[in-house]
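Okay, structure first, notes after.
Every protein chain of the complex appears in place save one, which is left out.
Chain lettering (A, B and C) follows the sequence in which the chains are written, and residue indices restart at 1 in each chain.
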């Protein structure tokens, strides 16, 4: 195909033209500093308030509970580091899962080096956290449970409500990294007992460089980035007004289209899965079949390695990913795929395809055709496949 | 005047149309995640590299020494918090000045609550740091000296070279918050012995929400935002590609125009100062007359209060500031003006006007006319002025 | 930031000025906070406020609350003037931003200070009037880092 087929929407998304349109005036016309006294800047203040309302609505929060950050990563860092600091009197123990994004895992590892204790709870073969293990992990010193809403690699959606209840029952704060789920699946923070939630605009057709942390009213939390009094004294730095406005617009559109996108994406996903499973041998689908992000498909092709697959797909104008984008360049296979029990060589052969509502069935069919051909080609040069075939004969 | 006269360029600036133009493709066309394997994303990687080169040039750094952040504030937080952590073996003492931006001061105050020791060195009546005090403050446990390049309120430029030498001689790291100076005055980090430097794009006609920290090769520093492997493992979070590209473009233009802007702005500044000093009684100029940012003017008008002045100027379509934008809303007068020795009531009557190269002489003349009228009006209703006049008579 | 009423009273403040040989003068606030208000009262023999003037050093809200407070007490008896609370001033201005509420307290206090001065000058006691503090400090929310 001439046209690029972008199947990496979990890594990042195209900023919607309407979103860019909404942002533009705030670069060259309404560029004032929202903290200023003059009337001119108050338009920016209002724009930020509007975006706070738009982004809050997506998760059933109050606008005053939304704090803008520069990224999902910053929101994750903030939620964890500032919480453990604020509740240091109570304890130093954090519970998380083995399949979190590095923004959570590396933050926990950092804290572990600084006197905190972290329990990484196992997941089952579909990537669903083991609730009984989670419950057992709770100690009197546990100050935070942080479990992601949906996994970025295998798309598995966690039993957030159950975790929220467990946290509430035990009077422990509950944070969820919803970077992959926000605007993609319905979320109600009140119903789900979520105390803090991270999101990132560029995952829902908003701009890069803007995220948010929802902090439930009443949660004691310190600042993470210190300085000026922005975001009601909680997050310093001149507000990224265009980014915030863009996030607001993207959130509004995401909320309005959530159902139709889900339907469309699920259809594409099922077509892709069905064809690959029936036409390519030695392949498995990773992640839960039902509790799954609408746009996520994750395969493991036996005997071949993911990067070669990606490059060959790229040469056919197909953008995909193997494991999370951040870890490419690393030699270890995805920690998520290992956590669901895949052996190394199978984990290495994984391919993540994440669709959007702009993808057509034709493009999916073309993609499957290419996958078939490439997988075959790579297997022909694979010593693992050679060994396997010899053993089978 | 019908047209708004924007004299608050130290708070934030208009994003140049050429900068927006440069950013636009990265929203809707080249939106890929730079960490991805496919060719499509490598264009983004290149765009980031280019911006790294453009921003490095402004301060004579190597591109590999530039790390993009979300703001000047984040760069300040990072430089200080991660340095004291990395050099914990050596000591726990930080030296800074009394007139730093809150991004530095509040970070230091935070660290002071967590076992670190901070010395705040005095400045003279022009806002220049007392080098002898600085030298005396050095202890064997001092791990960092952080002194701003130029002050955001009164525009005073610090003797950075001398501080750099002092730091080097004593084998202490030297960080400078150059958010106000970067792209406005020539800076050479090598010549000035600067180990780390913070900058923020929106102060030089770049977009909001993007900053940088220069870290000299060889400086041991930890991460501050933990997560994915972006920015060579040092600053996690999906890259804000449009923001980075915009910063690069803004830096390129700033560097190319630095001389002509300086000339133009100094001329406007001198016109404004001269007229106000000769036509308005009971006024002083704050900050150093010579070692001063080209675009900064800071007055204190006796007997009146800054906010009223600002609002009245606003009604005449003039955007200005009193003290730093971040502190408006606070009741205390600027810590900078107090540090240079102004009594409270005079500090309260301060007005900061920061010009840009888009401002005309006509606009400056109009502004002076308005200032004269408003100051007179406010003095007429001031009990302090009444007392003063009665005493004088 | 401010309501139209506040802006109106700030840009066209009513009753700016001094009263020579005023019946009572009160000055409250201090330069540290950035707000100083002075109220002059001219009170006739019947205890009615014939005239009132003010001078204020302070922000837009400080000027507007002074102006509104003088309007509210003008023509009132001393006892009626005492009933003019900061709430009344705020309401008459259609509200103030939270950080500016202290200005309305200052205006109330300035009236009281002028009345106190009037009472002292006349060696009388005004029912319900306590010696005014010259400073109004709200408890600022402590910000934790």
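One rule holds for everything that comes next: a contact is a pair of C-beta atoms (placed from the backbone, for glycine too) under 8 Å apart; a residue touches a chain by one contact, two chains touch by 3 or more.
These numbers come from a predicted model, not from an experiment.
Checked against the full complex, the candidates B:9, B:97 or B:223 give a single residue touching the omitted chain, namely B:223.
Of A:113, A:171 or A:232, it is A:113 that touches the chain left out of the display.
Across A:92, A:233 or A:308, the single residue that touches the chain missing here is A:308.
Of the residues in subunit A, those that touch the hidden partner chain are 106, 109-110, 113, 303-308, 311-312, 315, 329, 331-333, 343-345, 348, 380-386.
The definition used in the following text is that only the chains that are shown with their structure count from here on.
With each centre defined as the average position of its C-alpha atoms, the distance from subunit A to subunit B rounds to 34 Å. Subunit C has its Cα centroid 39 Å from the Cα centroid of subunit B.
Within subunit A, contacts with two or more other chains are made by residues 37, 223, 226. Residue positions of subunit C with contacts to 2 or more other chains are 145.
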